[in-house]
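Only a single protein chain was left out; the remaining protein chains are all shown in position.
Right, chain A next:
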Amino acid sequence: MKRFIGFIKKEFYHIFRDKRSLFILFGMPIAQIMLFGFAITNEINNVDIAILNNSKDATTEEIINKLNSSSYFSIKEFIQNENEIEAIFKKGHVKAVLNFEADFSKKLSTKNNANVQIITDATDPNTANTISNYVSAILQNYTQTINKNVTITYQIIPKTRMVYNQELKSVFMFVPGVMTIILMLVSAMMTSISITREKELGTMEILLVSPLKPFQVIVGKVVPYIFLSIVNAIIIIILSIFVFNMPVQGSLFLLGIESILFIITSLSLGILISTVSVTQQTAMMISLMGLMLPVILLSGFIFPITSMPLPLQIISNIIPAKWFIIIVKGIMLKGVGFTFIWKETLILVGMTLFFIVLSTKKYKIRLE
């Protein structure tokens, strides 16, 4: 045991004396969570729009005021005729134009309907879609207020309610994903690099000749990263709670346990990578290409798995991150208990065991 503590101490010296690894360990989690939280967002905020008002009456003025007073839009320009629409989009900053038809108010009161055209700049399809939805919602809201006293029979008005993330904050969606990426990166990449480094420098040989057993060497190399990954998980959770007001509906304790499980899964992957790579560069490339990309693309972090083609959906099942993201979202956003996520937990446990057995085998073959 004493030998072991000495070993871990040495490992911490390595980590704290290498500015690069320190940066990856602590700079990156904070930078990533801030980036995803603040910069990369699906929400719309103060989008510039232009108005082409062909009627200029009380109703249209009211609608325009409503749009302007919402935090989503700010009205940049009023244009006079349809020919200007093209020009204003080309200038770039206006993302949508609302075109009210002539005699809007009159038509509304006599014919019971009036038209407004929403033209959006679809060079960015997601934003365009969101804008048109938001505008429609504001318009619908307005019609409801003016129709308050009139009873219209047989009308279906769907009332959507987004549960678990009522305000559709994208940061809520990103935090579980970022947490997954960071834990994966720190655990898998850092351990695989640090183990291959010993191989590359030739010190691994010295360690194997010493009375330390091979598994003691590996565990000794891994333990510091378990510790650091837990610190990272805590930093991420604290940031998301206090900076982004993200709720943790479920039990923090359960979240902690599941995070430790995922850390161990990633570490065992890291060990596996280190058994197949000889140099630090290889270890890094395998970790980045083999782990990061699938985590970002196939785990459901950014792109929903259900809308992927079937082969990709099947592949996504073998990515540990997918299951961890389900678990984290479940605990943080839905507040579910263990009974709802035991299946995912079991899958992670199974994967971990598989990686450990496989790397033990590979490790032995290499020694021969």
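As a working rule, a contact is a pair of C-beta atoms (placed from the backbone, for glycine too) under 8 Å apart; a residue touches a chain by one contact, two chains touch by 3 or more; residues count from 1.
Here is the rule we go by: contacts and distances are computed from a predicted model.
Trainee: Between "Chaperone protein TorD", "ABC-2 type transport system ATP-binding protein", "Cytochrome bc1 complex Rieske iron-sulfur subunit" or "2-oxoglutarate ferredoxin oxidoreductase subunit alpha", choose the name on the UniProt record of the chain that's been left out.
Mentor: Answer from the UniProt record of the missing subunit chain: "ABC-2 type transport system ATP-binding protein".
Trainee: Of A:Leu139, A:Leu212 or A:Leu358, which one is in contact with the hidden chain?
Mentor: From the options A:Leu139, A:Leu212 or A:Leu358, the contact with the absent chain belongs to A:Leu212.
Trainee: Among the options A:Leu201, A:Val243 or A:Ile257, which residue touches the chain absent from this view?
Mentor: Of the candidates A:Leu201, A:Val243 or A:Ile257, A:Leu201 is in touch with the missing chain.
Trainee: Applying the definition given at the start, please give the residues of chain A touching the unseen chain.
Mentor: 2-3, 6-7, 9-10, 13-14, 17-18, 201-203, 205-213, 367-368
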